[in-house]
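Note that one protein chain of the assembly has been removed; the remaining protein chains are unaltered in position.
Each chain carries a letter (A and B) given by its place in the written order, and its residues are counted from 1.
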Amino acid sequence: MVKLTINGKEVEVPEGTNVLEACLGKGVQLEHFCYHRYLPVDGNCRTCMVELETPRGRALTIGCNTVVAEGMVVHTTSETAVRAQKSALEFLLLDHPLDCPICDKSGECYLQNHYVDHGRYEPRHVNPRYFKGDKALDIGDHIVLDAERCVLCTRCTRFLDHIPGSSELGIIRRGHEAKITTFPGKVVSNDYSGNITDVCPVGALTLKEFRFKQRVWLLKKAKSVCQGCARGCSITVEHNFNRVYRYMPRENKDLNRSWMCDDGRFSFQNLDENRLMLPMLKGKEVSVVDASTVFGQLLSSVKPTEIGAIVHGSSSLETMYQVKKLFEKIGSANAAVFIPPANGKGDKILKLPSLVSNENGARFLGMSLDSESIAKKAASGEIKMLFVIEADVLGPAVKDKYEAIKQAANLIVLSDKITETAKAANVAFPVRNFVETNGSYINATSLLQAARRAYEPENGDKILPAALLVGEIANLLGFTDQRFEDPSAVFNSISKEYGELGGVKFRKIPGRGIQLSLPPIGPLPFEGVKVDFNIFPDEYSTASQIEEAEKSQGITVDKQ
Amino acid sequence: MSSDLQLTKRFGIENSRNIDVARKNGAYSSLEKLFQMKPTELIDEVKKSNLKGRGGAGFPTGMKWSFVPQNTGKPVYLCVNADESEPGTFTDRYIIENDPHLLIEGIICGAWALQCHTSYIYIRGEYEKQFEMLNVALAEARKAGLVGKNILGSGFDLEIWTHRGAGAYICGEETGLIESLEGKKGQPRIKPPFPAVVGLFNCPTIVNNVKTLCHIPWIIEHGGDAFAAIGTKDSTGTNIFGVSGHINNPGYWELPFGMHVPEFLEKYAKGIKGGKLKAFIPGGSSTPVLTPEETEDLYLTYESMMAHKTFLGTGGMIILNEHTDMVRALKTLTHFYADESCGQCTPCREGTSWLDRILTRMLAGEATTRELDMMVEIADNMEGRTICALAAACAMPVRSFVTKFRPDFEKYIKPAVFAGAAVS
Partner (left out) sequence: MAVKFSDTSLKEYEEVATHYPDRRASLLPAMWIATREFGVISEEVMLYLAELVGVPASRVYEVATFYTMYPRSKRGKYHLQVCHTLSCHLRGADELKQYVEETLGLESGACSPDGLFSYAHVECLGSCHTAPVVRINDDYHENMDLPAFKAKVEELKKQG
């Protein structure tokens, strides 16, 4: 640890921290554009100017490229430092277009934030603005470029050079003519292209999927977990009007840094496709009353030992736990978790071939992964009522192996979408998707994370979370202690039962997750990419500090 | 006297580029003594000479060489800066045209001191003919066993390659040069790390100007103390001083440091052309301009220049006579810096262009007094805030022109009531 003085106050930070991170970690405001914690330092924006005391007097320098030294004395609020910070902003705004009313970045723009504190409020340049061209240019599957907004911080080029390694963007020409562009005719096309719109501090790079859709200050945010693959990157679900407008990666140093892949990022688009809104009987929609009547009759016609269940490996821990508990009480081994074949595209960065988000959750609970034998038992008649929970086993991927379940006497399906399996069910019940309910997931590197509810669905009282619906089914079977108000309460039970979780309550699960010790599924993140990140003090990334900041922005944190 | 000449002693000899002619007149004669000195001894000798970098920055060469860590396991590189793009500077070219073997000899000496085995000569793209001349001279040297493996049986290997630039002043900045050698845009790097530790291909690197290296053979033959005895205490040895602009005899001369500037202008440059002296730029356009009064007690030394709040720089003087329109003159400079800015860091990229645009408007009669005052403030906001010194190189002439020749600028400012609408 190194001791230094910032604005007269002595602080202690880890060795190797740069002055900018030291300031941010200790709550000292220092604006910056080109610096990014997880990208190499470039030092070109000249905004994070600080004054250092040296034997030859005070020296003005940038904070991001200065490593702390024992006894260093730093001033960020001295007159010289402030003048330098202000003039850097003035230079950046010189030819920046007044696009705020039509710019998506408005509300989370570094220039706006910096201006609030350091703006001149009396612009003094009378030159006509220089127009760089390339307004609203389509440069990729997902990216729109507005070159005249660009502040040439090189965050995007550094990201593309280091993480996907595809280097599609470059800065051509020089001096004031310099601008960001792709090679003529080429596009930004890689599995991580969305991240460049995150790192861009202004609205030069924006997402097509988000363009003009919503103002960021109207978005409510819920901390969640991506369901795209087994990596389970930390994300934020940003929503309004009970609709998701975007997923953003959430910083998690050991898991996904500040990145997420495009497949995961844009998976929000099919959340509400083909939703099962009302129960179905053999593919025909019926009312909730009718469905539950039929279900009740079917349930009373079978013995508890003749019931079986297949749960999808991407169901939440709570759902799996409810199923496990039920079958423990029934005393049969007729429940298993379905793990679809791992046919996703894996890379050495974040993506994994396995698209199942909670396989380690199943292992943690000690559940069987042999769903095929459950299906066989259903076909042979040993199981007379088969519950298929959130798993489209009759879908194209695996239907050869699971066709036989159609012969089951009673097929009861819990699903959020109208799938082939749901259509074939005797009774299909709608359940919520992962943004509409609380849940927890253990990913490929056995990190347990909480996916917090963003909003409730339209018929909230009629569409329950799968975990709670299983509890209701258990109740019908006479096991009354599995009814809970919310899946977070289910988690609290899990936490009490499994010592490894230390009794933590759902609402207290830290933002960066709880590291458990199951064997990993697939390679570790960033194995193929040498990505060093800049050292920073813990204060800047503890869950509590982030929660503090988010609370002040009105982000919903589930209270349970 | 020709015995005083170190860099230009073989200029004027017929066919001086030819290696045999050059050797007959003393080229490569320092090598025998060189290989008997230990590298550290050579560095000490250069330190004793107090030789300062001739590229404009004036950093003590011996000290710079001593920053290179040996025993890192990485090769050391020596880069020769023949990019010569500073306006007013033109003398490195003549060394290559008249005595390339002196440069090669200097490189061998420098490489020995640094224990470097690969050297690159970075020459500006416009000097295409000189590039060819260098290649011919290197081929001759290779054939004579002076470049390549086991030079003159000493056991020392050294390869020297030429690398042609392509039109960028910023590649004269040492880390810009290194970036350009690596096949990228010549954008200077942030420091730390410094090139002596992390330079070309991430290896320890020294970048030296052509003239700096050409002094080394003389220092080896006559000793660092003898070099330090020439010139003044802080400005030792000789330099090739050039003059251009409104002068009767533009050209270049190799002289010891310390000459009185007015005397130099009369004796060598044969006086101001077309009228009286109005403004004097000492060492390339990046150095603050001086008024005639300020040149009265000015000497061609680093310390005298600094005392007058300017810099000797490259020693390429530019003379402006009384009929010069200072605004138009400054406009050529702001246009130059705005054109040559690499665009990496904010104050330079935006500031050079802003200053240039203000001057364009001023020449069209559209600028206000407020903008004139703003120019100095913009210059202050650029200097010392950037990755490299180009912003300062633009700021210094702007500040000195506007403050010392303000009446010239005010002529272009129309009364406020006629000026374009000022934005509030």
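In the analysis below, a contact is a pair of C-beta atoms (placed from the backbone, for glycine too) under 8 Å apart; a residue touches a chain by one contact, two chains touch by 3 or more.
This is a predicted model, so every value here is computed, not measured.
Taking every chain of the complex into account, the absent chain touches A, B. Residue-wise, the contact with the chain that is not shown comes from B:R124, picked out of B:K64, B:R124 or B:R399.
Only one residue from B:W65, B:Y252, B:W354 or B:Y412 touches the chain missing from this view: B:Y252.
From the set B:N81, B:S180 or B:S400, the residue in touch with the chain omitted from the display is B:S180, counting the whole complex. Within the full complex, the residue among B:F35, B:F90 or B:F194 touching the omitted chain is B:F90. Panel shows chain A; residues 166-174, 181-186 of it touch the chain omitted from the view. Listed here are the chain B residues that touch the chain not shown: 84-90, 93, 120, 124-129, 159, 161, 163-169, 180-186, 201, 242-246, 250-252, 281, 285, 316, 318, 320, 324, 328-329, 332-333, 335-336, 339-340, 342.
Please note the rule applied: only the chains that are shown with their structure count from here on.
Mean C-alpha positions place chain A and chain B at a centre distance of 54 Å. Listing the residues of chain B that touch chain A in their complex gives 168, 170, 185, 190, 192, 338-347, 349-354, 357-358, 361, 368, 370-371, 374, 381, 384-387, 420-424.
Of all residues in chain A, only 41-47, 49, 60, 62, 65, 83-84, 87-88, 90-92, 94-95, 122-127, 130, 151-152, 171, 173-178 touch chain B in the complex they form.
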